[in-house]
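A protein chain is absent from this complex, but the other protein chains hold their places.
Letters A, B, C, D and E mark the chains in the order given here, with residues in each chain numbered from 1 onward.
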Amino acid sequence: MEGKNAGVSFIIMNEIVLPNDTNTFGNLMGGRLMYWMDIAAGMAAGKHCNFPSMTASVDNLSFKTPIKLGNVVHIEAKVSRAFTTSMEIHIKVWGEDLLKQYTYESNEAYFTFVALDPSGKPRSVPALIPETDEEKRIFDGALRRRQLRLILAGKMKPHDAAELKALFTTPESIGEEN
Amino acid sequence: MEGKNAGVSFIIMNEIVLPNDTNTFGNLMGGRLMYWMDIAAGMAAGKHCNFPSMTASVDNLSFKTPIKLGNVVHIEAKVSRAFTTSMEIHIKVWGEDLLKQYTYESNEAYFTFVALDPSGKPRSVPALIPETDEEKRIFDGALRRRQLRLILAGKMKPHDAAELKALFTTPESIGEEN
Amino acid sequence: MEGKNAGVSFIIMNEIVLPNDTNTFGNLMGGRLMYWMDIAAGMAAGKHCNFPSMTASVDNLSFKTPIKLGNVVHIEAKVSRAFTTSMEIHIKVWGEDLLKQYTYESNEAYFTFVALDPSGKPRSVPALIPETDEEKRIFDGALRRRQLRLILAGKMKPHDAAELKALFTTPESIGEEN
Amino acid sequence: MEGKNAGVSFIIMNEIVLPNDTNTFGNLMGGRLMYWMDIAAGMAAGKHCNFPSMTASVDNLSFKTPIKLGNVVHIEAKVSRAFTTSMEIHIKVWGEDLLKQYTYESNEAYFTFVALDPSGKPRSVPALIPETDEEKRIFDGALRRRQLRLILAGKMKPHDAAELKALFTTPESIGEEN
Amino acid sequence: MEGKNAGVSFIIMNEIVLPNDTNTFGNLMGGRLMYWMDIAAGMAAGKHCNFPSMTASVDNLSFKTPIKLGNVVHIEAKVSRAFTTSMEIHIKVWGEDLLKQYTYESNEAYFTFVALDPSGKPRSVPALIPETDEEKRIFDGALRRRQLRLILAGKMKPHDAAELKALFTTPESIGEEN
Partner (left out) sequence: MEGKNAGVSFIIMNEIVLPNDTNTFGNLMGGRLMYWMDIAAGMAAGKHCNFPSMTASVDNLSFKTPIKLGNVVHIEAKVSRAFTTSMEIHIKVWGEDLLKQYTYESNEAYFTFVALDPSGKPRSVPALIPETDEEKRIFDGALRRRQLRLILAGKMKPHDAAELKALFTTPESIGEEN
């Protein structure tokens, strides 16, 4: 299986916040946004591997600025790295107020999807080839995020996570690539 | 403001997986589950603080076993610790196949909600008083998870996270309480 | 087939009233509530018999206090008696205003579900064993409600409904167990 | 306030059963049908009184023949009698299989709606004038159904329900007009 | 295959405009109305041909008066002419304000559906027999509308559309039957 460029998987969604998507403040509910992000991540994963796939995990995500009723939700998703049978997808979300004409960051996240064969077993996916500088930087951080996921899932001991451990003894931030 | 027992915020949701909630494998889509988890977390937060609140962040979550079409999704949410204006909510999700009569773990997560006053500014919430052994254990882990959130959000340097850092020099796992 | 305790079928749903669930007064529409009650009843029936089942009938239900937009809808369902192929499910609904901190009764109802085999024919279900005093009282009333259902469906003549008929010649109320 | 003819409130809905409306047998879920019936009843009530109104109660309803995925749900609603501030609405539901070309009865029910003034208090509605023989017959049965509703809601003692009581000492059926 | 009277396919839908159906002005969104019109057209097509069918095209439609939140959307659909494998359906939409008691035209459109056999290939449908004067007038205009559709789809040259071309050299309006 040949590797594929990161750009192949890039996908854009734009949605309008409707009344039923909002909480009592008239802001987009977090759960509704995660629903859309999951759909965007699934499309990006499908574009990369051309197999059915499903959500395996979602990394820490924090909601910066609430998106208001009637505003546009702009979501961009792109596969950031492929492992044997799984893909990490990088997602960025902005709100846009078309009337007041400004755009604001809402959140950024990493979803992991696993490709499945017809019997529902994980199957190999093509490698991901990063091209731009940003794609390369995010590709490099993927190993560290993967160690963190494994530790948080109780599948790796913190002191075995060499790369991640280094962060706690150097002034560099884990969060910097977010 | 007096503290409140953890049990006060406990809430249960049960839902049935309908066709539109599933991916091509007939399994519940991750995004749809996160939507329900967010609603459950919001109700638990509301029961604790009696103020409107909104999703601030969601910790790493991994989907263990897919929940099938027609199965029951069982969600339990309870506030695990309160900080000045925010609450961490612990959520557990099971699937249940009523016909084959078995129940299986789906995932477990921590959501953080922030309480807001009528002008949309964060406001103080009551302290949380853990009572059972499990509530106390999860309450204690909340500081470490909070440090991790701050680091991942780029708001804290890893080497300043004393409690979290200790994990990388001891054989204990961050993920153990999950 | 062995009988099963009533408690086995007990199920709780909690939902938030969203804008699309409300009428022009900002109150939960009756039809939306009945939709949720039917899902709750179906889960309780499934927990009792472990077969697919479907709604056969719904007893008289009256809406006492409207549930407001943003309030929690709390639904509890439990099988109250099993007949040969059908189950009567007792459902109670409360509204809860998390901000003003009070809970109010919304309605109470009896749904009847029938269990079906793979060809869609009714199949036998386990007997129900009431344990608590309330379960026993509601179990006893089920015969009378069943006579009323048969009369209202035109399948029984009023003067053949011995137990129900007695109510009209004694000062006791049919409605008392509601 | 002048009385209004029953025909004024007559309303028809037709819907298609979509995948998300069905249970595991591919049949329309009872709860989804009740949701549609409630909307139909609300429109009929609105046509009669020209005030906002909301669901007060639903009489016993039994589901005769399940409606299949892809079939048409045909609902007819008409106010059957008006009381001081409430209206009883008679609803009939059929399924229609357009491919096999047959129509089948699904169920029949009586909903009661109450008219409200802007402060949410019950307000008077016009009297209903039945014209056809069927309208008159259903109009006449409304008093008996109202007594039954009051008894079932615990607001009337069975032995005070003169008209209803008579049914239990005569060979006539309560259910006959269903 | 025998022809069928136009009246056989006549179908009525009534819906209430709920919050999620509206734009920021509280008016029914055009897209939501087109969704309902398509369902109505599909039911009319199904009643005429008794085969599964799907949307092939939608003629120009203009939205005259916006329908307000809480108002009734009244849709009438009837097959206006059948061609070999396709049916033109005429749809009229009104809004109705039940409180202020007036009805207003919203729009009028022609949808074309094509009947399909189980392998998804177009199949013959019965001819349509117009009976009333209005049915005949609309039946006659169908040829002209079909020419326009073919031209707009790039499948016919304007100067080959004899009937349509005549309109541009006579004072009669294409739009008059709308």
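Rule of thumb we're sticking to: a contact is a pair of C-beta atoms (placed from the backbone, for glycine too) under 8 Å apart; a residue touches a chain by one contact, two chains touch by 3 or more.
Note that the structure is a prediction, hence the values are computed from the model and not measured.
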Omitted chain - touching chains that are shown: A, B, D, E
Looking at the full complex, which residue from A:P19, A:G46 or A:P126 touches the chain that isn't shown here? A:G46
Kindly state which of the options E:P19, E:P52, E:G70 or E:P130 is in contact with the chain not pictured. E:P52
Quickly run down the residues of chain E that touch the omitted chain. 23-25, 27, 29-32, 34-39, 42, 52, 54-63, 66, 111, 116, 120, 148-149, 151-155, 157-159, 161, 164-165, 167-176, 178
Residues of chain A in contact with the chain not shown: 11-16, 39-40, 42-43, 46-47, 50-52, 72, 98-99, 101
Chain not shown, touching residues in chain B: 19-20, 22, 24
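Just so we're on the same page, only the chains that are shown with their structure count from here on.
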Which chain maximises the distance between its CA centroid and that of chain A? D
Quick one: which chain's Cα centre is the longest way from chain B's? E
If you average the CA atoms of chain C and of chain E, how far apart do the two points sit, in angstrom? 44
Which parts of chain B, given as residue numbers and ranges, touch two or more other chains? 39, 42, 52
Chains that touch, pairwise: A-B, A-C, A-E, B-C, B-D, C-D, C-E, D-E
